[in-house]
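I'd like to ask some things about the structure below.
As you look at this complex, bear in mind that one protein chain is not there, while each of the others sits in place.
Order of writing sets the chain letters: A and B. Residues in each chain are counted from 1.
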Amino acid sequence: MSFWNDPLKVAADWLEGVFAGWGMDAILAHVLVAFLGVFLLITILMVLDIFLVWIERKVVARFQDRLGPNRLGPFGLIQPFADIIKLIIKEDTTPGGADKVVYNLAPVLSMMSVLILWAVVPIAPVMLGTDLNVGVLFLIAAGAIGTLSIIMAGWSSNNKFAMIGGFRQVAVMVSFEVPMLAMLMIPVIFAGSMNMNAIIDAQNVWYFFISPLGAVIFLIAAIAELGRAPFDLAEGESELVSGFNIEYSGMKFGMFYAGELLHAFTFGGFWAILFFGGYRFFGLEQVSPFLAILILVIKAMLGYWVIMWVRYTMMRIRIDQMLGFNWKFLTPLAFALLLVTALMNALLAGASTWLYVFGMFLANVVTGWIALEIARSATRKERASVEGPKPVEAHH
Amino acid sequence: MTAQQIIFLIVALYTLGSALMVVTTRNLVHAALWLVSTLFGVAVAYALLNANFIAVVQVVVYIGAIAILFIFAVMLTRKDMRDAGPQMNSNWWAGALVAVLVFGGLTSLLSGWSGFQNTAAALPSGFDAISLLGESLTSPEAFVLPFEVASVLLLAALVGAVYVAFNKK
Partner (left out) sequence: MVPLSWYLIFAAALFSIGLFGVLVRRNAIAILLGVELMLNAVNINLVAFWRYGEALAMTGQVFAVIVFAVAAAEVSVGLALVISVYRRRNTVVADELDMLKW
């Protein structure tokens, strides 16, 4: 067990030895080392967050056919640091009549709900925060805390626009948790366990190829959970004066903004873990844990890029369209897909791998095609009832 | 005092303190937020009892749905942003007396039971609570009937809540 094979355990054991040498008893040393590990992870994530700001601005610039920040430092790399300095030196206002404790607690809870997700992300075969056997459900639980923080922010600002924005965002988040939960069950059905490591280990064929419709629905529900376009009615700058964020300035707003970017990257990571094999890449991850971390970060960046691509390509959807889309199309489709997946999994239980993959893929495509046909015919009927019958053209 | 006992005491005191704040604070939104803190403490208690699926479901169902429903309801049923009037009945001393009597009665009743001071048996190794729970909930020899009845109950509650709160314009 050398440093390159299992760095965390070697470092933890060495540190515990040092603390025991100083005279601390074993349990206290263990707890202290665990705290240091958490502190290290959070520091790395926050530093990553700074570069996510840079990546976001560069990528949006390239999508919009411009260059992005390129004045500060090479390729504009110092730009996020300038942003941080600006946010820190801004005046930290609290609106009069606001509920001070709740107002100050909301950005903290929002950031906490994102950081806590990384406790169950397996970044390498031997490096994992905590090996919960309900890791998949933990994702939804952390989303619940994020939802709570938004409604706290919206209400405590003592501002009607903030409250409406907060209500809308929470309604969207709570609604889209339903198809997301159903789609989280699909890797669980395939792997037979809710443990994140078990799901990664079982992905000899990436689950994206076995259940593409599941991956797509999970992506749509995740983008809605994140509150990013096209579902960003609550905090788009041109809508409702940026929603629950209105009264927040300075570093408190910075925490919401940075938390949202880190949340998007985290969901890119979860999309990679659940549907693209996580840190696995044809056996490369067994070579060294650092290689596994690199593979996971690359896949998470690709997922994050897809989420950014959707953001900067699609228009914003209205709140009633969002909720109608969820309850009338996405949730029935998600549950139908879950039923079809469970049925096909039981039917193809003993089949060979290629037959299984092909059968599931076909079932997914058929389900998606049927759903689209139903949606298309419903749209045709609605359009006919609104526009009236088309006039018959005279043929020559 | 083992570490487990200290942790349990901290969690129990935190939860009971939050519960007291739920029933005594004047501001209703604060009461709902203290309820969130209480529910979180209860989830930690479940985790201490090795029921981690129940702990996570507690956070998802109670904090993620029920507490948010409470906060929405509090915000939708007030004329302004402040709470008016006293928040306790005029007979609050009688309520406190009844609560203390119930607590005393429950503890004295339970302490007469022979298994009151049991300690937990160690769980068998390789114990997979989730698959066992899944089998109990769906196996005809176990509890599939209450499970299905609970889902019908949820459907009835869904239809009823939508109908009752529907704003017929």
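Methods note: a contact is a pair of C-beta atoms (placed from the backbone, for glycine too) under 8 Å apart; a residue touches a chain by one contact, two chains touch by 3 or more.
These figures come from a predicted structure and were not determined experimentally.
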Touch partners, limited to displayed chains, of the chain removed from view: B
Hidden partner chain, residues of chain B it touches: 2, 4-5, 8, 12, 15-16, 19-20, 22-23, 28, 31-32, 35, 38-39, 42, 45-46, 48-51, 53-54, 57-58, 61-62, 65-66, 69-70, 73-74, 76-77, 79, 83, 85-89, 91-92, 94-96, 98-100, 102-103, 106-107, 110-111, 115-121, 123-124, 127, 129, 132-133, 136-137, 142-143, 146-147, 150-151, 153-154, 156-158, 160-162, 164-165, 167
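Methods note: only the chains that are shown with their structure count from here on.
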Intercentroid distance (Cα basis), chain B paired with chain A, Å: 28
Residues of chain B touching chain A in the complex: 3, 27, 29-30, 33, 36, 52-53, 56-57, 59-60, 63-65, 67-68, 71-72, 75, 81, 128-130
Sites on chain A touched by chain B in the complex: 27, 97, 99, 102, 132-134, 137-138, 140-141, 143-145, 147-148, 151-152, 155, 158, 163, 167, 170, 174, 177, 194
